[in-house]
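Could you have a look at this structure, given as structure tokens, before my questions?
All protein chains but one are shown in place.
What follows is chain A.
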């Protein structure tokens, strides 16, 4: 039984941000990151003994190609008693996304051919600036952090990537690129900013994989 959005419960923008992050994770890479342009429709449903479910219509755009937009239907389910279970997020996309084959290839070969493994910090810097050659690493982190955020989201949290504190490339014997990140995530409700470690693997043509993540201690 679908009802009007219950005021004071989960704001719809919270569910939309979560859906956006998962879509960005699944469809993103060092040369593509989708972001929410507009929330076109939403309704919520209180499912007895299961949880709280949102049905969302989102319009998303490619940050590197703002003329390119896609429509997305998403369902977000916050489980009842949501302690250990990440929300369920399903979506379908309508529309063409620009191919990133060439940019992916350039990035991939550049990283593979570096003599010394790349290391960088504070992306963006305090003034919001990202040097152009680090842009793909920034995008990759933003895409990958969608996984960490999704796995750690509840009805009462709204997480965003605030900054990459540190990134280190790790050379591998197989074909994947590996980057070990420490990212700062901003949680809107508590306003806390906490560091998280995440290991990100990627290869052209593949989606971004986060093989390991954990909250950093000593904070």
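Operating definition for what follows: contacts are C-beta pairs under 8 Å (C-beta built on N, C-alpha and C of every residue); 3 or more make two chains touch, one makes a residue touch a chain; residues count from 1.
Definition applied: contacts and distances are computed from a predicted model.
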- Task: Given the options "Carboxypeptidase O", "Ciliary neurotrophic factor", "AP-2 complex subunit alpha" or "F-actin-capping protein subunit beta", say which is the protein name UniProt records for the missing chain.
- Result: "Carboxypeptidase O"
- Query: Among A:98, A:112, A:129 or A:215, which residue is in contact with the omitted chain in the full complex?
  - Reply: A:129
- Checked against the full complex, the residue among A:11, A:95 or A:205 that touches the missing chain is A:11
- Task: Looking beyond the chains shown, say which of A:26, A:43, A:166 or A:186 touches the absent one.
- Result: A:186
- Message: Give me the chain A residues in contact with the hidden chain, please.
- Response: 7-8, 11, 13, 17, 35-36, 38, 63, 124-130, 142, 158, 160-163, 184, 186, 188-193
